[in-house]
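The complex is shown incomplete by one protein chain, all other protein chains being positioned as in the whole.
Letters A, B, C, D, E, F, G, H, I, J and K name the chains as they come in the text, with residue numbers starting at 1 for each one.
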């Protein structure tokens, strides 16, 4: 089967590569999107990737994904720890969403250990740099294939 | 007397009707606005209703209401529990604002029991589905009439 | 349809009018009951209003309402924040109960922001002085009419 | 030996059978008292059972039990979690008291995990429906017999 | 001047003398009332003393004191730590109330260190056995005399 | 009907009798097992009793009980307050488990008031010395008989 | 009998009369000492009063009181809420100490509700302005007389 | 040397002058910008000042400042207490940022005492009305001059 | 390159397939190991998989892996939330460890949101059923290949 | 106008230059005082600077400043987080006090984020090394000039 | 006199020397045991040293020490912070136990500051590397000698 996946990057992820390489590595967001694209192509999947620093824009995009995409890979960035609104937006769409993080958020400051968004997601992957995105896409595709086999 | 009231709907309320009907019912936002309109017309009141997923937009609209409206009916959605900025914006306008919620937020998860916005509002109504809005408008009009009778 | 509604006033509400007018206004409990009565009459509804300072008496009255009333408007006063027993009594009756408060409890001291009783109620209205009661009765009647239309 | 035991039922236990059978079963308070009576008769014991929704009444009855009863089986209901006054009343009587609960309070909402009353009691039994009362009576009789054997 | 003072004893204080003498001494409530009476007589004051185990009754008595007494000496017993309703009742009366305790509540279990009632009282005296009452009456009379001298 | 019951004793319960008699009494674990055996024999029940200081061993035994026993009497000792793993093991077996304690854990240090294990158990009995075990076995048998009567 | 009492005033009490009169009144420390002196003279008692802003000095004086005084009236001021050292110093002396406060510390900011010093004191009196000192001295003398009568 | 400084005003600061003058004074944002401009001109510095109610916009502007400005003066308004995203955006830019506030946030409600943003800033200045901005600009220039002298 | 990987399954994972299928699915541990084996074979990797209910055994196995394996895939089960000892054991080995969970632990009870073990791990994957293990192995291999390419 | 300002340095500030230069820089207290002196001279102001490690001494000096100084620049050092007494001393003097810190206390350990002293101060400046003092003096002078212009 | 001492090393201490030398140094467990042995020989003492990663095994060994040893030197490793069971096991044995740690646990992460085990121990020594063990043995011997001199 062929799937369409929306990839959403949250606040400050546009700064990747310039930003604190000791924590986040030197890969840029463009690099990550290119790798996701290549992986998607090789697995019969179309992706669209978007970045924003606005909490409300992430919500707008989640809503508009309802009829266009089969699922979402979401890195909510710092909104992970403060946004009830994104969590409610995910629940409202009913789409399967995989949450991912470049760094291992559970090994950083205590306020980064809690995800307000996780309860509305399929699962969470954190700590593997740019590979977190590939793993998240892979996890989403695995979920979609299993669901569609059960339903067929 | 005749009043002008601004009705503000917060994040994901545009999804109403599609969204988790077990919690929020099958009424759409358009239905709610129509009922508010009808109620307003019957009570010599003009309303304008707007929805946004952006915290900053809610603040912009509150500010711009200062010279145009007599009061505000506000459903801040998930921002109820996380936004000090909306609370300060209400205080800055000096307008009477009634906070309302479709579901009984005090009967849901603990993090939904606290409203950061309530201290800047006239009062709060929660738990009556679309009727929460009519009750809120009614409460606002009651407040405005009492104030204007005392001042006249 | 015609409905019977029990109105319960909790501790110290008998002192209304004498008591801290800066917070609670100068309306007396007798005034409130008269306004409720007038509103009820105009809406084909019978009300009985009772006041007590005893937590146990509120529970007794809630229990005995089961076969006599269609719903309850309850202002639990200070027991709002300390009584698990009233919450359990409401759950035990299965009656629709609307919780109301004269002042906006969410804008006062932090210990008044939490209602132990709300999880067993239909909804909560707070902050509109004596109008909170009228709004609560209106909310209850709206709920009863909708329920009976769905069931018929 | 022959013993006299006071059985006290706290708030809303008079509603048993009508009340949320998924949690509390369909047995009524009258049924429970009859079973306790039968068990007591078979074990050379007299019981008196009383129910009240009033915290103060539970205290009155505990005080008056001092010269009349050998011990108390107490289901404090929702007062378990909020009443320091009942705890102090038990300490004041010096009587052995066994606390019991129909449902397993430690498996319900967190605020039901804490008993303010337990520190003044012999022990606590919770989670076995009407059998919690029989077990509590049995535990009390076991305690009384052991005490009297040691003293004799 | 001559004053009328209401003395209110809360839950389990009727058990004084029988109850845990290591903490509360062997004086009975009757003894305390007699000493208060003697002291009052010697200071041109009339007192009435009442005891109850019911939170609601304490509130009833506080309310009815408004036109009959100049002030209240109140030992709220265990309700000190759990009753917002008594605190609100004191505020509603507007009478000067002195809170007193036989034992030093600040030196016992942590949950006894907090008085929900103190914010509505003139002051608090705790730890002097029956003398706490005499000191409380003395404190109340001092306050009344100072107030009346300022007003005359 | 005839039942097979597994009795599990947690850490340091092998020290009973030598260990702090002021809290736990002078009865040994062998005595308790003998009394349980006698009680079981008189009620058409087979028991096997085992003790270990190892959390993992308690889990092993719970797992292996699935096909061999009808229910479990469990005194988790100090693991009551720290073991999520035992709680999950009970849930995994699906067997009815009654939690019991020699001392009244709700009357000791605050950290002993919380049982992480209780949410997976039928009920909890604490505070009656060796009789807690007999009461727990009795509670389990009562549950099994009621279940089997309903199913037959 | 005749007694010697040390009166200790803690930090900033030397500023009395100049300092926030809305809370503390216009009486100076000199006035308070004069009134204490007069009261002491009338009751066969010698007092010495001292003030310091140094936590360490309060401790020195408490230590040196051991052989010279029969008891202490102590207003620890702001150290009330932060000083474990003064509490230990009181315990070390073995002298009866009465803690007093001008304002009702339990009715002010939450951090003033906790006294670290109270557990080592006979009792606490707060909220009666300068009369708090007279009441404290009275309470101390009552205690000393009762103790000496029992010992004689 | 000559510097370029970005001045960012957060939510509701556009309302200055209209908004709660008791807390914020009667100066408008335009006045503040004019004073900053004058000060900057006199110190060989160029400033650009911008205001927004949108959290995401503040992040956009911080990012785009990287190659254009030497530092930032930031008044995050209510986002000070809720935005991890702005903190991360500052860290991502690597620019020196001085946080400033009109009112003394540490002397207001407790939830305003914590700045989530401060850990990523050079320093914080709060409580001096419009002068807070001048002091902040001054502090930033002092820092830049010292840094450049060390590097030259 | 070719790698050797140790797969460790924690408490109650041996019950998989029998255990609460609504949460954990019907796949058995044997199935998971077979799928891991197949995946490993296809990627030039050798795996050994072991399960235990004993915290200490997990630590023993981690220690003994130091010279034998290139990395570890670890599902610590319920010990995730209570074991500092496993965290320290991981730090002691210096091996790269990927933590994985069948269910999305961040969407379950609050006490399951915190991993004491995560700070010592490379990253965490949770919520994808048996696929969590494949993703974890994939993440580990990605890490090992990247590390070895950098070192070569 | 000409002003007299007291500069108070709290505990361990005499060690400046020797003490953790990574946090506090290599400037000595003498250097800071010299720079303050120079700045004061250039702005028609007299300063006296004093340092102490004694909490009580800071309080003495604050008290004695009442008639001699127009305001105070205070670096309370570690007492910032524990001293209610200094806060009360500031309130007692009625003098305008500006709190300052060398390091950005809001970016260090959590216990340094709370200032018990701030509520009694005009404002707070932290994080600019020795320049914090100059900024604080500048802020104080700005406040004094504005106050005197309004009063003249 | 001659003493027999059991030395117990908890989880991961077998890894000493390989494990994080920056925190724990390069000494191995074998080295520590040899130094303890030498010290014991020189002080007329026999020691046996054992290491385990199993919480239950530490409990087994403590129990079996009752009749064989005069006291225990215990480094509970990571179980220090999570094991109520070891604490209860120590209390059950009645043996004097000295708790020791290589690193200064009070200067590391906050969750390492609390020892659940300390309340059952004679005392605690932490932070001196391998010398902590010698000091602990020395402390234990000092205690034993003092006890035996008092008893003889």
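Definition applied: a residue touches a chain if its C-beta (ideal position, glycine included) is under 8 Å from a C-beta of that chain, and two chains touch if they have at least 3 such contacts.
For clarity, every value in this text was computed on a predicted model and none was experimentally measured.
For the chain left out of this panel, the touching residue among K:32, K:62, K:85 or K:125 is K:125. If you put the hidden chain back, the residue from K:21, K:94 or K:142 that touches it is K:142. Although one chain is not displayed, chain K still touches it through residues 104, 106-107, 113-115, 118-128, 131-132, 135, 138-139, 142-143.
Where chain G meets the missing chain, the touching residues are 54-57, 59-60, 63, 66, 82-85, 87-89, 91-93.
Residues 10-12, 14-15, 18-20, 52-57, 77-79, 81-82, 111 of chain J touch the missing chain (whole complex, contact as defined above).
Note that in this section only the chains that are shown with their structure count from here on.
Of all residue numbers used at the contact between chain H and chain J, over half are used by both chains, marking a mostly same-residue interface. If each chain is reduced to the centroid of its CA atoms, chain G and chain J end up 32 Å from each other. Each chain gets a centre from the mean of its Cα atoms; for chain F and chain H, those two points are 63 Å apart. Inter-chain centre distance (chain D to chain K, centres taken as mean C-alpha positions): 46 Å.
In chain G, no residue touches at least two other chains.
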